[in-house]
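Missing here is one protein chain; the remaining ones are kept as they sit in the complex.
Read from first to last, the chains carry the letters A, B and C; within each, the first residue is number 1.
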Amino acid sequence: MLTAVGSLAMLGVTFGTLLGIASRYLRVDENPLEAELEALLPGSQCGQCGFAGCKQAASALAAGQAKPTLCPPGGRALAAALAERLGVSVDLSDTEELEPEVAFVNEDICIGCMRCLQDCSSDALVGGPKQIHTVITDICHGCGKCAKVCPTEAIEMRPVPITLANWHWHKPDPRQYMN
Amino acid sequence: MTVTVGLSAPYAHAPTSIRRTMGLVLLALLPATLYNAGLFGWPAVNLFVVTVLAALATEAVCLRLAGKPLFPPLTDGSAVLTGWLLAMSLPPWAPWWIGAVGGFIGIAIGKHAFGGLGQNVFNPAMVARVALLISFPVPMTLFVAPRPLSSADAPGFLEGLAITFGGRLDLDAVSAASALGHVKTELSRGVPVDQTLSQHQDWIATLLGAVPGSLGETSAVLLLAGGLFLIAKRIITWHVPVSLMGTLFVLGSVTSLIDPGRYPDGLFHLLTGATLLGAFFIATDLVTSPVTREGQIIYGIGIGALTFVIRTWAGYPEGMAFAVLLMNAATPLIDRYVRPRVFGRTSKGEPLSAKRKR
Amino acid sequence: MKLFRIRGGVHPEYRKELASEKAIVAMPLPRLLRVPLQQHVGAPAEPVVAIGDTVGKGQLIARAQGAVSAPVHAPTSGAVVDIANLTAPHPSGLPQRTIVIESDGRDAWAELPPPIEDPLSASPREIARRVGECGIVGLGGATFPAAVKLDLRSRHELDILVMNGAECEPYLTCDDRLMRERAPEIIDGVRIMAHALGVDRVIIAIESNKPQALESMTRAAAGVANLSVIGIPTRYPMGSERHLVQALTGRETPARQLTADIGVVVHNVGTAHAVHQAVRYGRPLISRVVTVSGHGVCEPGNVEVPLGTMVSELIAFRGGLTEEAPRLLTGGPMMGQPLPSLDVPVIKGTSGILALTKEETRIQPAQACIRCGSCVSACPVGLVPVDMVALVRKDNLDEAAAAGVMDCISCGSCAYICPAHIPLVQYFNYAKGRLNAIQRDEQKRDRVKRLVEARAARMAKLAEAKRAAMAARKAAAAPPKPDPDSPPAAAQ
Partner (left out) sequence: MQEYLLLLVATAVVNNVVLVKFLGLCPFMGTSNKVDTAIGMGMATTFVLTLSAVLAWAIESFLLVPFELAFLRTLTFILVIAAVVQFTEMAVRRISPVLYQTLGIFLPLITTNCAVLGVALLNVQEGHTFVESMLYGFGSALGFSVILVVFAGLRERLALAEVPAAFAGAPIGFVTAGLLSLAFMGFAGMSAG
């Protein structure tokens, strides 16, 4: 009885000591996860995820309080990148691939109130007081804030127009396959 | 703005199709099949027909279950080929249910469970053959001596039906061992290999195929001719058959030189069992073999070596089917690691340096 | 000369005999010419004429924009009747800015720049400038502005000029005819280009299925130093720039770099002809030789077409179509683009207009891949199309990119040889388009991110300034406390 207890205790102490030494030598410093996640996020502070900005979203992600699919402008690519960094797997088939949109000003209704200009985080709207505003499509990231504040509903979100510069071949129709 | 456009270039196509590929393979198999049908008589013909029909019927049922159209898959020749190859690897006088069960296993489990043509990872015919061999070892190892249709003791048509469908087979009267099996049994009885061979091996008969063996595996000359025809037609390339048979021959020759009493020689390995059928028709199965030439050489060497190992040291006299399945399993890994070098890149995928080579 | 082996490739049915024995004929001048502003790689040209202006033949109507661009000239004399968005000769059928000129029937030249006297002693800059002003682009189909490729001397150490006369695409015979009929002009253009590039060797490569072109070019090149005319094996895609360079010189262009990085410049023989015209006569690029071929067209042939001519008029000129709906495309059958309709203009890059019947294209519904590996053997780039297509089908674009889909040159060899008739190239074009779009989005995100940060900084500064101003105002508004130390002068 005593030998049994003794030898088990001895084994436990031995392994415990060895593991303790090992953990000292193999210590890993935690990466600044939050900063890395924030760098991945678009940084346009659009707030579509429900958090105040990208930094807040990053800390929620790091704390495991948000899903990697939280960012609509980032789409599937970002969700996959976030999931990989977090070491979790996500089902991307559910995430709707949002068609990228840009703001469009209906020039007949715009009254030149300048409210949208103040709300645009990337200065994509230009125009003066009482002058019709216009959108620089190239830097509009489609957050839709301007459309919400426009008092005359002159701004709507439209899909990015297809031009000769961004057109590409569509995927072959799978129904055409195997028949 | 949505833009609908049709198909992109190229608007030219080589005169190739799956049906043509499969059709040529069947054509290449035809001489050996006809010869062996004559050699083993009506029971062999019955078994062959049952196996091919079972494969086709299973294919039709599986396509229907999967909700896919029956045509062209049913007529592209792939199911017929599976059934055909399976039939050729069965003992010629085996009962009908062996062929039926085999055809079902090959097509349903070996092919359609994975999603049908092109999706399977194992050769369907060999899946069926191995499953049958392990499940029904007795009928699967019962070989008969050749009884050509022209000869007097060949069973007639009705007698053939009785043998295949009625199980009327007088075992002792007809059974004969295949060369590989014979060598193995004799060795286990303490008779050295070289002695067995010198007594019983008729090389001319082996070459022509008038020896006991599987339904379509015996005729070395005709199988070789069919294989060369496929190479000439560019359906298969020389890489798998040559590396496979080369490995088998070298291993057989070397071990035989070391201990002729224990190991049969390289030529014996080449001309007996499933070697030729396997090397030209089974191992070259497009779906389950590697896609690069270099990969195909590795694959062929693997099958040759594993066949040799199983024939020589394991319990079964013939190892080709097992070896094919094992290398099928390794094929995705081979395809993953053996790739051509991309133009303008190193073999690791980094762009070449623009340093001028003058 | 020793040739080097290239990987892969296929042997399509060339069917060049349909048009190869038909001499180049001139297209009668159409009434309306629709000249698109982007007929080249790079930024579109900007119009310098307005509706109602009259223009002379060869007059500049739109100037180049930016470093990589090309100007556009009036193909004939007449009036500018419209500047509108019209359907482009592009598979999408999307509109493109186009200047419409109504011919006055006189076909009178405008005042052209004077010929360059003795171009072989002119400065390279001057030649490149002239080629640029004349709107010359690569006429093999890539339509890269030729002037940019003639000005590479400043940045790269060059030693070989390769003239691409391979014309490896089936059906096309425009380069073949040009080399047979206008060899001296081409050789003159080649010598001017070689001088501009400062190379010590010129190789003119012609596929061996064009013996007459080979002969006439050899004859025209006799006696020219350091210039050789070479027959190369007939194998598609021998005319691919990088592969041609490898076959001729053994030098392999590194991925994502130019042939100029290994000292070689490749130009098309048609481009040399255009250079000859520009330098010797000051004539801009306003017409080109187009092969009209295929069993779908009544009279195949080679036509010198004014740019901006409608495809429908060109086909009518060749006797019309033989059947209701053949497959219509511009360029060769291997890499050409489908036409959205017949009402699109011929542009600088239009090497051929093909009308192909079903028997010619052999297009069939796709079946399941049987992993035969034909595509792996056929791929001239050394990719594994069978694996890439599986990844693209599952939209696994990152892994497809890792497997090298961006290195694909869309030559079509894999899809040509595929026994299952899988449209592999379309899958790869789709993947490339998506990956490019993702990259563009990433660049946009970065740009937006910088702007957002800049704005935030500006806002902070603004708020700071406001606070400071407020504080100052507050300080100013508050009644100054009588300060015993301050001089009384302040109060006065």
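Convention: contacts are C-beta pairs under 8 Å (C-beta built on N, C-alpha and C of every residue); 3 or more make two chains touch, one makes a residue touch a chain.
Everything numeric in this text was worked out from a predicted model, so none of it was measured.
Q: Give the labels of the shown chains that the missing chain contacts, considering the complete complex.
A: A, B, C
Q: Thinking of the whole complex, not just what is shown, which of B:127, B:163, B:298 or B:352 touches the missing chain?
A: B:127
Q: Of B:181, B:300, B:319 or B:344, which sits in contact with the chain we cannot see?
A: Once the missing chain is taken into account, the touching residue is B:319.
Q: Which is it among C:354, C:368 or C:384 that touches the chain not included here?
A: With C:354, C:368 or C:384 as choices, the missing chain is touched by C:368.
Q: By the contact criterion defined above, which parts of chain B meet the unshown chain? Give residue numbers in ascending order.
A: Residues in contact with the chain left out: 66, 109-110, 112-116, 119, 121-122, 127, 130-131, 134, 306, 309-310, 312-316, 319, 321-323, 325-326, 329-333, 336.
Q: Touching residues of chain C against the unshown chain: what are they?
A: Counting only chain C, the missing chain is touched by 368, 390-391, 393-394, 396.
Q: State which residues belonging to chain A touch the missing partner chain.
A: 3-4, 7-8, 11-12, 15, 18-19, 22-23, 26-28, 31, 87
Everything that follows uses one rule, which is that only the chains that are shown with their structure count from here on.
Q: Could you tell me which chain lies farthest from chain C when each chain's centre is the average position of its Cα atoms?
A: The most remote chain is B.
Q: Counting only Cα atoms for the centres, state how far chain A is from chain C in Å.
A: 37
Q: Would you mind listing the residues of chain A that make contact with two or more other chains?
A: 162, 167, 169-170, 172, 178-179
Q: Of all residues in chain B, which are in touch with two or more distinct other chains?
A: If we look for residues of chain B contacting two or more partner chains, we find 1, 3, 5, 7-8.
Q: Quick check on the complex: what are the chain B residues that touch chain C?
A: Counting only chain B, the residues touching chain C are 1, 3, 5-18, 20-21, 72, 76, 78, 116-119, 286-293, 296, 335, 339-345, 349, 351-354, 356-357.
Q: Contact residues on chain A for chain C in the complex?
A: On the chain A side, the touching residues are 42-45, 77, 80, 100, 121-124, 138-139, 141, 162-164, 166-172, 174, 176-179.
Q: Can you name the residues of chain C that touch chain B in the complex?
A: Touching chain B from chain C are residues 7, 10, 12-13, 91-94, 157, 170, 242-243, 250-257, 261-263, 327, 329, 331, 333-338, 340, 354, 356, 360-364, 367-374, 376-377, 379-384, 386-387, 404, 407, 410, 412, 415-421, 423, 425-426, 429.
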